[in-house]
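Excerpt of the complex: some chains, original placement.
We call the chains A and B, going by the order they appear; numbering starts again at 1 in every chain.
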Amino acid sequence: RSGKMAKSTKLIDNEVFQAYATYTAIVLLKMMLMSLITAYFRITRKAFVNPEDTASFGKGDSAKKYLRTDPDVERVRRGHLNDLENIVPFVGIGLLYTLSGPELSSALLHFRIFAGARILHTFAYLIPLPQPGRGLSWAVGYAVTFSMAYRVLKTVLLL
Amino acid sequence: RSGKMAKSTKLIDNEVFQAYATYTAIVLLKMMLMSLITAYFRITRKAFVNPEDTASFGKGDSAKKYLRTDPDVERVRRGHLNDLENIVPFVGIGLLYTLSGPELSSALLHFRIFAGARILHTFAYLIPLPQPGRGLSWAVGYAVTFSMAYRVLKTVLLL
């Protein structure tokens, strides 16, 4: 593999980039899964927010009662928003970090810990686990992104 | 054009990247448009959330009555959040997909269907269209992103 890397100038042949692509795809797919979980709870709990979504339950008050918030739906939605707030910085800063030329072992360490922390965070939020389970898994992912940002700024700083 | 591509190693001279850049700019601009639509409904419906935003309507109770939620404003905000949840994965996974070297025709198919689905989704949400209009347009965009992620993971998987 390293022979191929030495000749190619293509990003896709760079192993750090391959690792970045793998883990970015994984965490973005995990984030997308939250939409399906929200839909599942909206349908099983019959808790909708748009009037047109309850039209199949009949007209008038018989449908209106399904326009309500449900604690399980709201919990998944909070988990989804927390993903956006944390996975967006990972994807952006992670790409810059990848291009800054880190060692593969160091990059894999960052990517694996981040992905593991965010998957744990989702379980901690949805089960839910007692605190500080969710708090710690959030903090680990945050620290990994911060560590990558530190290397990026140390490498490229041009203000 | 292909002669130019053969010589250049610059991403910007690669046609798949040009297509990615075009459609990413389009869907991100479409997402940004949601801010203007929210502002339009906040001003025309006089429904604000920050006290400092109603100061021009006078002081005390005459201004306080405009600190309220409005169904049209909330509808646009839900559409905006749905854009974030779906366009962020498209931009991230789409870049990785672009770098994985797909055929131009295949890439254009993915990008065009995604952009079309998200534009339809916005119309379906704001008009609103009866279901399953909004649900289907959401599902099509979701499936396109999933298809690109599948190719990325098949090409680069390095765990």
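Quick note on the criterion: a contact is a pair of C-beta atoms (placed from the backbone, for glycine too) under 8 Å apart; a residue touches a chain by one contact, two chains touch by 3 or more.
As the structure is a computational prediction, the values presented were derived from the model and not from experiment.
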Homo-oligomer size of the whole complex, from 2 visible chains: 3
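Assume only the chains that are shown with their structure count from here on.
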Rounded Å distance, chain A centre to chain B centre (Cα mean): 17
Sites on chain B touched by chain A in the complex: 9, 75, 78, 81, 84-86, 88-89, 92-93, 95-96, 99-101, 128-131, 134, 138, 142, 145-146, 149, 152-153, 155-159
Chain A - residues contacting chain B, complex: 9-12, 15, 17-19, 21-22, 24-26, 28-29, 31-32, 34-35, 49-50, 52-53, 55-56, 80-81, 84, 87-88, 91, 95, 112
